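All remarks here apply to the structure that follows.
One protein chain is absent from this view; the other protein chains keep their places.
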Amino acid sequence: MTGPWAEALPWAIVLPLVGAALTPAVAVRHPRVSGFWAWGVLLVTAVLTAGLVSELVARGPFSYGLGGWAASYGIELRFDHFSAWVLPLVVLFVVIVPFSWRYLDHVMPDERRPPFYALLLLNAGGMIGFCVTGDLFNLFVFTEVVSLSSYALVAVGGRGLAAFAALKYLFIGAVSSLLMLFATAQLFVLSGSLNMADVSLRLGEIGGGTAVMVAFAAYAVSFMVKAAMFPVHVWLPDAHAIAPSPVSAVLSGMVVKVGIVGMLRIYQIYFGAEVLELGAFNLALVWLGAISIVMGAFFAIFQDDIKLMLAYSTISNIGYIVLGLGLASPYAVIGAAVHVFNHALIKATLFLAAGSIIHQTGFRTLSDLRGVARTMPQTSAAMAIGAVSIVGLPPTAGFVCKWYIALGAFEANQAPFGFALVFGALFIFIYYIRMLNAFYFQPPVHASVAQASETPWSMRGPVVLLASLCLILGVLGGIPLTFVEPAVLDLLPFWGQ
Amino acid sequence: MRPWSLLLVLLVALPLVAGVATLPPHDAPDAPIHTQVGALYLERGVAETGMKNLVTAVLLNYRGFDTFIEVVVIFTALAAVLALPKGSAPLPKGNAPLPKGSAPVPKGNAPLPQPDAARSQGVGGARSREEEAPEVASDVPVSPVVRFVVRLLAPFIAMFAVAMLFRGHITPGGGFQAAAVFAAVFIALGLVLGQDRAARLVPVDWRPWLQGVAPLAFALVAWIGWRLTGAFLGYPIDDHTVQEAMGFVLEIAIAVGGGVVLARIFLEMET
Amino acid sequence: MQPFGLDLDYVAVVALFCVGLYMLVAKSNLLKKLLGLNVMETSVFAFIVTAGMVEGGDPPIMVAGTSAPYASPIPHAMVLTGIVVAVSVTAVALALIVQIHAHFGTIEIDELKELP
Partner (left out) sequence: MSSWWPGVAVALPLVGVAAVSFGRLTERWRIAALVVPAVAALAVALLIVGDVLAGRTPELFVLRMTPTLWLVLRVDAPGALYGATVAALGLLALVYSFGYVQRGPRWSRYFAFLMASFTCTMGVAYAGNLLTFLIFYEAFSVLTYALVVHEQTPEAIRAGAKYIAYILVGGSLVLAGILLTYFLAGDLTFVAGGFLAADAARGQLLAAFWCFVVGFGVKAALVPLHGWVPDAHPAAPAPFSAVLSGVMVAAGAFGIMRVALDVYGAPLVRALGVAPWLTVIASVTVLLGALLAIGQDDLKRRLAYSTISQMGYLTLAVSLLGSGVMAGALVHLVHHAFLKGTLFFCAGLWIHSSGVRRVRDLRGMGARMPLTAAAFTLAALGMIGVPPLSGFVSKWWLGVGMLQVDAAIGLAVLLAGALLAAAYLLPVVYAAYFAPAGPIAGHAGREAPATMLAPTLVAAALTIVFGLGSHYGGFPLQLAQAAVAAWFGGG
């Protein structure tokens, strides 16, 4: 029935989690070992997930009944095309962790490294679990692993303000998780089941009703908070800006996508059950996405702090994704799904490059960082590539997404949104051009900037690698499509097409 | 602030009430919650899992994976608390400047109230551990009576926890409850004896292993189950002895690991 | 008792949820906010457990002296998990509040906002 790699499914989740539990013990004598340990664990996990993806490509989606129980009886793990997202996710972790080895030198004393890396591993494991679980309550528990570790990761970098940002994130995140639990409980009460496919089936039998809709609304709000959509984005900028840069890369690139993936899962349930009126929700998503794009960009323009700027641009980019989902035409959904990958990649590039610059110079505002390209040419080049990429200029990774989503807008007869998308990107470029001007074309104002040296290779390597991936995925934009297209085709029947 | 809060609460309340109003009545025996999987568990649970307490059966067997992730969550909380900067530890050199200009957060850089001044007001006995006398927690004004009673009762409370742990398969109780009680014993002892003496109850070398013991035990049992039944975290249905052994390993690990984690969180928080 | 078709037990749960939400939103003290969060969590747990009860049901423990109908075991397991999650979130939140207090000397939002 299934190939040998299917057996690896639960282990791919458990490995980073157990690795995290072992981290303090492994690193008890030499705390710095924890960094290498975390990297090793993630490498093995990457191999496992690559195996899973190969299984998916070879034989299509597969399930795993945990404890030997059949799907709706026990907990089911399901590896479908949307779950395939875990592979790039883990690979990004593999790239980010080496960056953190040296970066942490100025963030925390050695003895706090083991719990830090434990948190990173927990975050990775939680996200893998989140993507592959087929059980609603299990989804909640994984959400909590991801969220809890994210709250803490925000706060590890500093005192006071960092703790405050983390606490704000925690309160908002906890409420959104509670809404999710509430919705899960309601669906459970309605259907008597927690398995997603089963719930969808039974909801179809029940055929809607207020409670079903309220549960949907609760899920939607919950995942909107997790994805930092515009009106409920308030937790994001401070948290992402204040966290250590590798953490910002993880949070901005990946953790916010939990909201997107979760939304897709819930859509699968509801549209599978055919209990939702599509048009109104899609229209709401389109508008919310458009507003997020504009407001994110608008706030970003006024930031001087480079990381705060990047954090606001995340809101903008999540707007792209949601806009694409809301347009609900094949091209748009493909674009949105590809942007889930590509934005993670681009944002990781930008945050790591920004982190390198902050690490080497000690400054983090544009006005302080003038002329840094002279002393850190490679990092600045990576930053420039990331900037061009996130604006969506060809031939970079961001362009592919913009292309598809805008095409989808025409396809969905929503041409104004297509134009809005194409020109909204320019709005974003305003602040990146400010950044590039400051880095490249203005003389340094600080000695530490003028005398900064390039980062050590353990930091520069990941940055350069990610930046080149931004370019490669631009000219070879078809690569993520191989995963995304079948997934979208899976979903589109539910999507009203 | 308040009117807006009330408005928000109302906005949230209305759909929630509307939602729960249309749910099936909660104690009707024919509600879906009692007729679907739940009914099957009640029907076959004892035969399939060998546990008379079906809550434990669901917890450890049918939905054992949830419990696995759950122990991971408390481990996450511990890792989180451990990873936070310590109050008295000096910051490493060249700490990155904090971001400026994000609206709702007070802006950095300007001199802030001195932590020491803050601490003397004392929320939760906030004194650094270095200053603390190792032998007696003289800073905690504990009456001799309380100290005596806690010390007297501690072994019995611990015994009760053990009883809860081992009777968990037939009565309400089990690993998590035992963990909570264990942790309570620790914390009570820490309060009356001083944290160092309480901490000494767990040897230093064991701590990194003990705090992760619950996830590790789960992974081990999951692996054993995989070898035995071919399914991750699978229990051999027809061999009740093995089932029970696996269950006990998990329960004990949850109790010990959970207790250690909870106690450690308490100790770490005393910055 | 179900006046206006409302299940009063569920309504009580929602009321508890709202009380918690109000505390979380309106209170200035971070600890009180956290307590509000806990009240909200408790309300959701109460909701789940309530839903699992059946009229005249015994706890789902198959020993002598109990008989059908039994309350559903799944909600109990869910709530147990939920409680652990809630405890963990509370622990992290408390640790953060302790840090904020150590750094700023206050845990009142109003005062934190006024700091330079």
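A, B and C are the chain letters, set down in written order, and residue numbers restart from 1 in every chain.
Operating definition for what follows: a residue touches a chain if its C-beta (ideal position, glycine included) is under 8 Å from a C-beta of that chain, and two chains touch if they have at least 3 such contacts.
Keep in mind the model is a prediction, meaning the values are calculated, not measured.
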| item | value |
| --- | --- |
| Partner chains on view for the chain not depicted | A |
| Touching the absent chain when the full complex is considered, from A:F302, A:F419 or A:W457 | A:F419 |
| Selected from A:A21, A:V90, A:A328 or A:V388 as touching the chain missing from the view | A:V388 |
| Where the missing chain touches subunit A, by residue | 374, 388, 393-395, 399-400, 402-404, 406-407, 410-411, 415, 418-419, 422-423, 425-426, 429, 433, 437, 440-443, 475-478, 481, 485 |
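Rule of thumb we're sticking to: only the chains that are shown with their structure count from here on.
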| item | value |
| --- | --- |
| Touch-based graph of the chains, sorted into line, ring, star, complete or other | complete |
| Pair joined by more contacting C-beta pairs (A-C or B-C) | B-C |
| Centre-to-centre distance between subunit C and subunit A (centres being mean Cα positions), rounded to whole Å | 29 |
| Cα-centroid distance, subunit B relative to subunit C, in whole angstrom | 15 |
| Multi-partner residues of subunit A (each touching 2 or more other chains) | 137, 141, 144, 148, 151-152, 155, 159-160, 163-164, 182, 188-189, 194 |
| Per-residue overlap in subunit B, given as positions that touch at least 2 other chains | 16, 20-21, 23, 26, 31, 33-34, 37-38, 63, 66, 70, 73, 76-78, 80-81, 84-85, 104, 106, 112 |
| Of all residues in subunit A, those that touch subunit C in their complex | 137, 141, 144, 148, 151-152, 155, 159-160, 163-164, 166-167, 170-171, 174-175, 177-178, 181-182, 185, 188-189, 194 |
| Contacting residues of subunit A [partner subunit B, same complex] | 10-11, 14, 17-18, 20-22, 24-25, 28, 64-69, 72-75, 105-109, 112, 114-116, 118-119, 122, 125-126, 129, 135, 137-138, 141-142, 144-145, 148-149, 151-153, 155-165, 168, 182, 186, 188-194, 202, 209-211, 213-215, 217-218, 234, 237-238, 241-242, 244, 303-305, 307-308, 358-359, 362-365 |
| Contact footprint of subunit C on subunit B as seen in their complex | 1-2, 5-6, 8-9, 12-13, 16-17, 20-21, 23, 25-29, 31, 33-34, 37-38, 41-42, 45-46, 52-55, 57-59, 63, 66-67, 70-71, 73-74, 76-78, 80-81, 84-85, 87, 104, 106-107, 110-115, 117-119, 121, 123-124, 126, 170-172, 176, 258, 262, 265, 268-269, 271 |
